[in-house]
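Of the protein chains in this complex, one is absent; all others appear in place.
Per-chain residue numbering starts at 1, and chain names A, B and C are given in the order in which the chains are listed.
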């Protein structure tokens, strides 16, 4: 069955969505979000607990023998959509997507089970700007199982218990699990453009790691993790774009100027309708990317490049329209649009900008420069 | 005095414009144009006579000793604007710009005077798609003064009395004046995308030419002609864009749908206003390019690349909006929009597409790939 | 209700039984009479009352068997617009008279809706129909009528009550295109061809028996027609690079000498957009198959128009000098639009029509904004006034 047969949402997915949306609507109010993002604890630990322990969101792509629910990345993508809609600060991307994808690839069962059950969280120690499909760089060197080097701009690493680190060793790359709370690991918080998703620089100075895989397998695990992250980020971008459109439409129905709801003016109307058309495309493209990674489809590389090239641009446009069409209040700290703009723009930079994905696509579909 | 001081129109230029506009309004009605463009004589000889002999439009950039009026390319650009506004089929670009620029550069006084006075017309035998600033190609070879080779897609050559031909000879390039009406010259009409501007393939089979210049001087004359043509084409594009906007605005004031003039709907209104903003920029950019070639300013290459990159896109957009916002009738043969669309798109291909000019600009302003 | 398997059996039996027929028309008539024309139509009217979703498999099987075709491209307006309306609003006699020859292709239909003064605002139309005993006398001008020069019948909306508000004073007819007073003139378009016609109606007499729906109820009937037009557009299955993007991608691959860096990124952008549009159509088809017809059909038409325009514009830029040269401007009467056989200039020009024909992009954006997003309507100045008093 081709991945194009999986573009709709199943009933299970709709139920999953509805549960998560209820939770996020309750826990991630704008006021709570604004209060939290400038503190040292941007994540809401209670939200994360409910999400992982009660809903099992972190184990959707993990099979049942490892404590997951044996669903797939497609269901995980639905979670990403909802997290995007609410710009909720959670370590889901780092732990339940990036680290989980890497650990799945190397069959690291016990750690995988910990992540799936929400008992621990992890992150993959790569720059958030790493481009899937591009050559991997290894800023960390391994000497025996002792790691040294600096990885910058790592997503969701600040609160992680475990860091999954690909390091260059004498015999080629090795993938390690590294306990984050040890003397050889220093985590330096980064002031990030997206306040709802903190980044961290990690300095390894003789940290001790546990080798999970070596050589091609280690490399492939990293590549898979990046590809999966990029594929699922498209779903987050879908959620961002949808919420930006919906909240703008809602605002324009009630905001009056010149004695009319501003949403009755054809200028913004046409722009929002065109945006809706684009978002319908984002949905199809993001679903396709999720279906491809879920099935390890041969078309995955194309699907992900298309998704990242397309969804990044539309999510940013949606957020920019959200700011602009909210007028003055769209530019204030107290209203939501700026949070979505920052998330959307950061997501566009994450896992490679659209132009970098188009360049990758050029090779994949034989359209050389 | 810098070329940026010449961005406005002088009083003389306004007078010149008004005379030409009166003439074109009278001679180039839509009905007359449609009747003419599918015949073998797309040019209106009477229009050309009045334009050259009475108004002296072909001699504006020619000094008085050679029968011109000793004005400059800036005044010539005003003629181009008006010709663009009316999509009038005349050999002005080929004869009064391209050939004249080349002849000026090699001081070919007698022929120049013939062109300036409208007694004869000429064209420069290069493809209309030649890119100024790119390396010149010489498809014609000279053996002694005997020319052999084929030049495709030459503008305004069908009715020309003289062809100005750059040919590759043993000692380097040579610029020739070639009588068009001789056995060794065969002119094959091309079905052109822009019906109001016919193109011709010219096959030289032992045609006899009169050498005008050799070597670097010949090459420089060709380069200057192309640069001047590209610079002045921006003014034609300005005229096209202006007329497309004005005629669309006029239509939308009178066309009623849903009980209102369609021009009262904000959707098209905002698009037309944004177009007006862009056209104000086209005006500045085109004037600057004309001022630069008129003064042989050191900034000419940049000015022309900017003009062709910018004006081509806006003129095409203006014509596309003209078609779209005229609705159904904008798509009919009997109404004017398609004529402007074809001219605008052909002009965008002429003398290099915008992307090719941006690539040239990259070198000129030190923004390498 | 019939299952897919039962239906498949019936098709198989029909094909076997008519294997040796040489008479194409006879074959089509028999297929209609067997209820295998459009299986979701009622029994006796070419169908079996089966789910609409079963039709594609039926068509595919007939095609595979090399059965005679009713040439749906030629009779698209009949199939897509006239038939559903006749089915929904026609009397028993009308359905029996018109549907069979419509489906078999014996009688071509066209649509007399748009007028020079009533395009996007169709409800403003002014073609007058005045009752005269058992007949109506029709005077007016219609435009953008494809196939009018080959059509036997037309669906026609007229103004019968100018003194009422515009949506309430219209009546819908089937017009005999061979009747006296019907004059068809080709309407030449920017490409030089004439796909469409202007139709002048001068004292055309239409029997009241050819009225569809109630007197004054023409707007409702017309909306049924137009709803079916929307469904018909934009849902086609396409492989990757199946549309216009494939043409320019092939040129790119085959002619490296044309490539420039600036065009490369633009080509890739359009390639991505084309792929996004393709996946969106694929998703729309799944939705339709799952019985969730979404408003994505309008979205598909909007995206398709813009894509065709952008891609054909890029193609000319890529070809540069060749783009300046056209194939021909001859006035022709093509039966359908084929983007693949003509020159790039033709594609560029013809694509401009994609955002005008069948509802302008502006109108579709309004539809999306108001019906999908629920944004408030513009203040209406033309809703309650008598049609005759409206500015035009």
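Simple rule for what comes next: contacts are C-beta pairs under 8 Å (C-beta built on N, C-alpha and C of every residue); 3 or more make two chains touch, one makes a residue touch a chain.
None of these values were measured; they are calculated from a predicted model.
Q: Quick one: jot down which shown chains the absent chain touches.
A: A, B, C
Q: Considering the complete complex, identify which of A:51, A:108, A:230 or A:316 is in touch with the unshown chain.
A: Residue touching the chain left out of view: A:316.
Q: Of B:60, B:77, B:131 or B:252, which residue touches the hidden chain?
A: Candidates B:60, B:77, B:131 or B:252; residue touching the omitted chain: B:252.
Q: Considering the whole complex, which of B:74, B:104, B:120 or B:287 touches the chain not shown?
A: B:287
Q: Determine and list the chain A residues touching the chain excluded from the picture.
A: So the residues of chain A touching the missing chain come out as 38, 127-129, 152-153, 190-195, 199, 256-260, 265, 267-268, 316, 320, 323-324, 327-334, 337-338, 341-342, 345-346, 348-350, 352-356, 358-359, 369.
Q: Across the whole complex, list the residues on chain B that are touched by the chain not included here.
A: Per the touch rule, chain B residues meeting the hidden chain are 4-5, 7-8, 245, 249, 252-253, 260-261, 263-264, 266, 269-270, 272-274, 276-277, 280-285, 287-288, 306, 309-310, 355, 358-359, 361-362, 365-369.
Q: Go through chain C and note every residue touching the omitted chain.
A: 261-262, 264-266, 268, 378-379, 381
Criterion: only the chains that are shown with their structure count from here on.
Q: If you average the CA atoms of chain B and of chain C, how far apart do the two points sit, in angstrom?
A: It comes to 41 Å between the two C-alpha centres.
Q: Give me the residues of chain A that touch two or more other chains.
A: Chain A, residues with two or more chain partners: 266, 269-270.
Q: By residue number and range, which residues of chain C touch two or more other chains?
A: Those would be 261, 362, 365, 378.
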